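Take a look at the structure below.
A protein chain is absent from this complex, but the other protein chains hold their places.
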Amino acid sequence: VAYHLSEFVRRFGGELKGDDVAVAQVATLEAATASDIVFVGSAKYAAKLPDSAAGAVILAVDMAKAADRPCIIATNPQLYFAQLATLLNPTPRPAAGAHASAYVAPSAKLGKDVSVGPFASIGDGATLGDGTVVGAGCRVGDRVTLAAGCRMYDNAVVYADCQIGENTIIHANAVIGADGFGNAWTGSAWFKIPQIGRVIIGADVEIGAATTIDRGALGDTVIEDGVRIDNLVQIAHNVHIGKHTAIAACTGIAGSSRIGAYCTIAGAVMMVGHIELADRVTVLGGTLVGKSIGQPGVYGGHYPMQKHEDWLGNAAHLRRLDSMAKRIKELEHQVGAKTLTREQNNDPGS
Amino acid sequence: VAYHLSEFVRRFGGELKGDDVAVAQVATLEAATASDIVFVGSAKYAAKLPDSAAGAVILAVDMAKAADRPCIIATNPQLYFAQLATLLNPTPRPAAGAHASAYVAPSAKLGKDVSVGPFASIGDGATLGDGTVVGAGCRVGDRVTLAAGCRMYDNAVVYADCQIGENTIIHANAVIGADGFGNAWTGSAWFKIPQIGRVIIGADVEIGAATTIDRGALGDTVIEDGVRIDNLVQIAHNVHIGKHTAIAACTGIAGSSRIGAYCTIAGAVMMVGHIELADRVTVLGGTLVGKSIGQPGVYGGHYPMQKHEDWLGNAAHLRRLDSMAKRIKELEHQVGAKTLTREQNNDPGS
Partner (left out) sequence: VAYHLSEFVRRFGGELKGDDVAVAQVATLEAATASDIVFVGSAKYAAKLPDSAAGAVILAVDMAKAADRPCIIATNPQLYFAQLATLLNPTPRPAAGAHASAYVAPSAKLGKDVSVGPFASIGDGATLGDGTVVGAGCRVGDRVTLAAGCRMYDNAVVYADCQIGENTIIHANAVIGADGFGNAWTGSAWFKIPQIGRVIIGADVEIGAATTIDRGALGDTVIEDGVRIDNLVQIAHNVHIGKHTAIAACTGIAGSSRIGAYCTIAGAVMMVGHIELADRVTVLGGTLVGKSIGQPGVYGGHYPMQKHEDWLGNAAHLRRLDSMAKRIKELEHQVGAKTLTREQNNDPGS
């Protein structure tokens, strides 16, 4: 289906410049053809625009001078592009109804237009809101609630009693509600501490493939509205994540930590347990967050990459920084003392 | 079901002080009501006790003076609490028998009271001990043995020929027995090295969601009794983990490494292959363990988090530590030489 640029402007705003052409798909500058629309949000891409065969372009306001073909000037061109992409590429959804091979417990309650895929199983007393899509092989545990519009992709698992808000997306093989890692030491062995809390996930959340979010030990693990979590992320028991925070792949957050709203946690961040992050904190990739962060800002820390032979030389000194610091102090003492000596030495009376 | 405190004391020991009230659930200090019991193991929590509505409390011996309501004095209050929580919250288990939709190979042997969930499949010659529970969508490979009392949660997979000990728990989407990462270089491509060993897991082990434990290349990968492994942990081929060791989430252990008994490995630890850790080693979060550890103790190392602008300044110097060390040495030489010079200079004979 093709849309005229004026139709985009009618729906999403922005300013049309040039002919009201029709386009049918979004594309990269390199791959675009005459029926595609591209976006240019920075000078780097504006420089490549003349070489693109795209039929139209979305331009950031300060890139408007780069217009060399029909365009829409938008204040947030990335968002505008995403809106177009969504319009042009509606998420395919399977037919409504439970697949003949699925198992739905008699006591489960299914809303309108629910789709349950092949070999998915819906537990006792589970509730699936209107329009929910459960993929092939998924397990929805007993008494789980999936609010209207949720989508679970294939083989994802939600353990018993967890609650998922409206329009939340859970990707394949994610696990929501497994037991938290709680063990008491008996003196000779670990004794499992029952994990009797739940996972409560808000609306409009997206959870990546193979990500794990553990149920609370006593209270609940909570993910607020609008949070975005990438693949292979671990969220331990009783963690609380504030609304609209984004967490990139391979990150782990230990038990009972509390992350504020509007935070950005990059990939491979590891956060210890029982700490708090204020709202609007950014943590850069590969950082170990070992204590609370009380103020918004950008935090990070990782050993910088080097050629291996250089690292070998430097790493040896890393282990002796304490001694290096003492040697500097001693030098300062000696040089200071000497300065004194020298001054005495220079004393006219000497 | 409610229990009187005296019933707890009868079962688990400890000393009852105050009225022999009945409680029905464990809770946090904040959430507790009159029918709940809480636990106080440190002064921090003792300070919050007066504000709690809990009907009873388990107190550490040295917190006994905080008793302001019916209580049990216990030497290990966390363990005591875990025991109560287990009594009050028996793990729900599905009805015995194979679900109508499950597939059980005719040659598989099922013990008494085995439960096999919807769409689980049990391979040829597999053995499921008495009371084993296999969740929805699980795959138990050919000739696998799950000893009595094991529990596999939904969509977990055990490859052919692996052996799992009694009462071991495997959480959802964990993978036991996939091929180890073994490749020989032909000169122009990788040639897959067959992985013909198995995974052998002991009794009373717990394995977290989406954790992967690879089968051995020739011999077996071995996890001894009582080990606890959190989510998203990677255990490579031929690793050996000693009994009662605990491993937190997002940790990876490379091939053929051998970890002692009673170790504690925190989250996001990465261990290279072919090394050994002694018994009772603790490794702190985010550490790269690049060599063997021969002595018990606490080991760690990670770049500390800073404000990003501070990191930028420091990281540049990190790459030049070798040169900084040389400059300090040169300074020491010069200052030492100068000291000599100065002494000569001060020589009465000059």
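Per-chain numbering from 1; labels A and B assigned in written order.
FYI, contacts are C-beta pairs under 8 Å (C-beta built on N, C-alpha and C of every residue); 3 or more make two chains touch, one makes a residue touch a chain.
If you're wondering where the values come from, they're calculated on a predicted model, not measured in any experiment.
Chemist: Can you say which of A:Gly141, A:Gly208, A:Gly242 or A:Gly260 touches the chain missing from this structure?
Modeler: Final answer for the missing-chain contact: A:Gly208.
Chemist: Given the contact definition stated above, which residue among A:Lys17, A:Lys48, A:Lys109 or A:Arg228 touches the chain not shown here?
Modeler: Final answer for the missing-chain contact: A:Arg228.
Chemist: For review purposes, identify every residue of chain A that touches the missing chain, sorted by number.
Modeler: 26-28, 31, 76, 78-79, 81-83, 85-86, 89, 91-92, 99, 101, 117-119, 135-137, 153-155, 169, 171-173, 204, 206, 208-210, 226, 228, 230-232, 244, 246, 248-250, 267-268, 285-286, 302-309, 311, 315, 318-322, 324-325, 328, 331-332, 335, 338-339, 342, 345-346
Chemist: In the complete complex, the non-displayed chain touches which residues of chain B?
Modeler: That gives, for chain B, the contact residues 101, 103, 119, 121, 137, 139, 141-142, 155, 157, 159-160, 173, 175, 178-179, 181-194, 196, 210, 212, 214, 218-219, 232, 234, 236, 250, 252, 254, 270, 272, 283-284, 287-291, 297-304, 306, 310, 313-314, 317-318, 320, 324, 327-328, 331, 334-335, 338, 341-342, 345.
In this section, only the chains that are shown with their structure count from here on.
Chemist: Give the rotation angle, in degrees and rounded to the nearest 5, that superposes the C-alpha atoms of chain A onto those of its identical copy chain B.
Modeler: It works out to 120 degrees.
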